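The following block contains the structure, expressed as C-alpha cells.
With one protein chain removed, the remaining protein chains of the complex are shown where they sit.
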Amino acid sequence: MVNGIVFYGIPGLLAIMGLVILLQRENLIKMLIGLSVMETGVNLFIVGTNDVLKGTAPIIEEGFRIYCDPIPQALVLTAIVIGVATTALGLALVIRIYEKKGGISIKDIKEMKW
Amino acid sequence: MVSPTLLLASLLSFAFLSGLIGIRFKRGVAYILPIVFAVTLGLLIYMSRGVLDGGFLQGFTGGERPPYSINLVLTPFSLLILFLVHTLSFLLSIHLLIRGVPEPATKFVPLFILNILGVSSIILTGDLFNLFVFLEILSISSVSLIGFMRDGKGLEGGLKYLIVGGVGSSLYLLAVIILYKYTGTLNMADVGMRIGEVPEGMRRFVMLLIIAGLGVEAEIFPFNMWVPDAYQGADTRVTTLLASITSKAGMFGLVRVLFTVLGAGMNILLYLGVITFVISELMALKTKNIKRVLAYSSMGQAGLAMIAFGINTAASIAAGMLLMINHAVSKFVMFGSIEVLTDRFGLDDIKGIGLKSPVPAWSFLLATLSLLGFPFFIGFWVKLNLIFSLKPYLLVPVLLIFAVEIAYYTRILWTMFSGEAKMGKTLAGSSAVLLIGVVIVIALAFVYPYILNLSVKGTSELLFRGLYIYRVLGGGL
Partner (left out) sequence: MMVNQGSILIFTTFILAGLLTYFLARVSKMSGRIGGALTGLFSIIFVYLFFHIYSLPGVQNLMFLLIGLVYVSSLFLLVSKETPPIQYLLFSGAAGSTFAFINGLDFITAFIFLELSTVFVFLSIVSGDRKKGGFLYLLFNGTGGLLFLYLLYFIYMKTGRFDYSAIAFLKPDEKILALTIGFLTFAIKMGTMPFHIWQPYAYRDADNGITVFLSGAISKIGVFGAFLMVFLQGSSFRISGNVYAYLGVITAVLAGLYALLQEDAKRLLAYSSLSQLGYVVIGLGLANSLSISGAILHAVSHGIFESLLFLVVGAVYIRTKTTDLNKLGGLITYMPISFIALLFGIIATSGIPPTIGFPSKWMLYHALVINGDPVLLSLTFLASILAFLYSFRLVYSIFLGPYTLKEKVGEAPFPALAGMVFFLLPLLILGLFPGLVLKFIELPVVRFGLPDFSFTPATLKTPLATVNFLTVGVVFIAWFVVAILVYAFAGRSRWLPVKNNYTAAEAIEDERILHYTGDFYRFIRRDMNFLLRHSIQRFYRRLFNLFGVIGDGISRIYTGDVRTYVYFILLFILIVLFKIKGGFPCLW
C-alpha cells in the first residue's frame, strides 16, 4: 500500500496538479508550467514502475541480487529531454506571441475559432 | 539487402547537412530538398523488391534480433504509405523550389526534412517507445513549421498544437509504460504476443490512452480541435505539407498500435470515425474560411479512413488505405492551388480567383472531383470500395454526409469561378507540379487494380496480428 502511494499516488497527483494548472490558468507561461509539471508526473511514474525497494544497479556479480530494471531509467532520460525541448519551443512561441500581441494571456490566442 | 535504417539515416544526415550548408549558401540550400527525396525514393524502390511480394524487411540495432534490439520494419502497408509520403514530399519540394520556400530557408529546409523523418520513422518503427520519440520529433518540427511565419495566427495555431499534442503524447507515454510494466518489453511484436499478460481492464484502459494520445495526431474527433486552427494559421505551403503528408503518420501509428499491438479497439475507432466524419463535414459546410474548410474536410476524410479501418474486414481496410492515398494526393493539389491562387482566404476573398489563373484553379477543381469520388479519378474506386465494405446501418449517414461534402465543395468552386476577382496574386507558369498531382490521381484510376492488389497485401498484416508478430520475431526472412 505504501509502495502504491509512493510510486503511483504521488506521480499521479503531480500529473493531475499539472493538468489542473494547465486548465485553470490564463497565463500562457503558467499553462506551459502546468504542462511541464504534468510531464514530470508521468516521468516520475515511469521511474516508479520500477517499484523495487532497496534495489541496486543491474550488475551480474555476486551480491547484486535485488536490482532495478534499467530500461525505465533510460526511457525517462529520453522523455525528460523531449519534455525540455517541448517546453523550450513553447516558451519561444510565447515570446513571439508577446512581441506580436503585447500579452501572454490565453485571450491573445483565441482569434481563430469555429 | 539494404536496411530500412538507411532511409532514416539519410534523412537525418541530410537534415544536419542542410543546416551546415545553410551557413554558407543561404539561398541555395533549398535545392537540397528534391535531392533528398530523390535519394529516399530510390532507396524505397530498392528496398521494395522483397516487400512487394508480401515479405517484411527489418533493420536491427546491435546485431540482435528483436525483442533484444530496437527494430525497424518495412511491411507492405508501410511501404505503400511511405512511398506515398516520399513521392508527395518530392513533388512538394519541387513545387516549393518553383514557388520559393518560406524564408529563412536555412531553417525551413532542416525542419521540413525532420518532419518527413518523423513521418517515415513512425511508419517504420517497430518499437513502442521509439514511436513516442518520433511522435515528438514530428510534433516539434510541425509546431515550428506552423509558427514559422511569425504572424499572430501561425503562432497561435502552433501553440495550440503544442499544448494539445503535449497532453496527447503524455497520455501515450503513460500507456507505453503501463504496457512495459506488465509485459516487460517495448517491442511492438513482443508486446503484441504477450498482450494476454495484461489484465483485461488494464488493457482497455491502455487502449483508451493510446486512442487519446495518438488520436491527436490522427485527427479524430475529440482530439482534433487543434487541426483547423493550426491549418488556418500556418503558412499555406506548410499546411500543404501537414494536410497531405504529416497527417498520414498519425493515422498509421494509431492503426499500427491498435491492430498489431493491442488487437482491440476497432469498435471505438469505428464510432469515433463516424462522429468525426459527421461533425467535421457539417462544420465544413458552415465555415467561411477556405483553409479552414479544407482542414475540416481533411478531418472528415481522416474520420472516413478510421471508419474503414474500424470495420476491420479485408475489403474495408484496403479501402481505407486507398482513401489515405486519394486524400493525400488530392489535398496536396488543393492546398497547393490555394497557395498559388490567393493569400487571403475568406469566402469573399476567393471570389473569381479561378478565372484569373486557370491552371491552379483547374487543378483544384479536378482534385476536388477526385476527393468527392467521381470517376476518371482514383477517388471513384475509393468511394465504391468504401461503400461496399460499409455496414448497412452506416450507409445512410455516410451517403448523407457525402452529399453535404458535394454541397460545400460545389459552393467553394462556384465562388472561385464566378464574379469579379477582388485581388489576388497573379503568378503564371508556376503551378506545373500541381498538374502532376492531378495526373497522378487520374493515372492511379487506371492502374487501380494494381493499387488495390497492393493494399490487399497490406491488409493481411493488420487482419492477422500473428503474421506480423511471427515475421518480426523470427519466423520471417
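Letters are used for the chains, namely A and B, taken in the order the chains are written, and counting of residues starts over at 1 for each.
Operating definition for what follows: contacts are C-beta pairs under 8 Å (C-beta built on N, C-alpha and C of every residue); 3 or more make two chains touch, one makes a residue touch a chain.
All figures in this text were calculated on a predicted structure; none of them were measured in a lab.
Across B:13, B:313 or B:418, the residue that sits in touch with the chain not pictured is B:418. Although one chain is not drawn, the whole complex shows that of B:52, B:372, B:435 or B:463 it is B:372 that touches it. Screening B:282, B:347, B:456 or B:473 for touch with the missing chain picks out B:282.
Checked against the hidden chain, the listed residues B:2, B:35 or B:403 yield one contact partner: B:403. Summarising the interface, subunit A meets the missing chain with residues 4, 8, 19, 22-23, 31, 106, 109-114.
Touching residues on subunit B toward the chain that is not drawn are 159-160, 163-164, 167-168, 171, 199-202, 204-205, 208-209, 212, 216, 222-223, 225-226, 228-229, 268, 279, 282-287, 365, 369, 372, 374-376, 380, 383-384, 387-388, 390, 392, 395-396, 399, 402-404, 406-407, 410, 413-414, 417-418.
Here, only the chains that are shown with their structure count from here on.
We define each chain's centre as the mean of its Cα atoms; on that basis subunit A and subunit B are separated by 28 Å. Put simply, subunit B touches subunit A in their complex at residues 129, 132-133, 136, 139-140, 143-144, 147, 150-153, 155-160, 162-163, 166-167, 170, 173-174, 177, 180-181, 186, 228-229, 232-233, 286-287, 292. Within the complex formed with subunit B, the subunit A residues making contact are 15, 19, 22, 28, 31-32, 35, 38-39, 42, 45-46, 49, 71-72, 75, 78-79, 82, 85-86, 89-90, 93-94, 96-97, 100-101, 108-109, 111-114.
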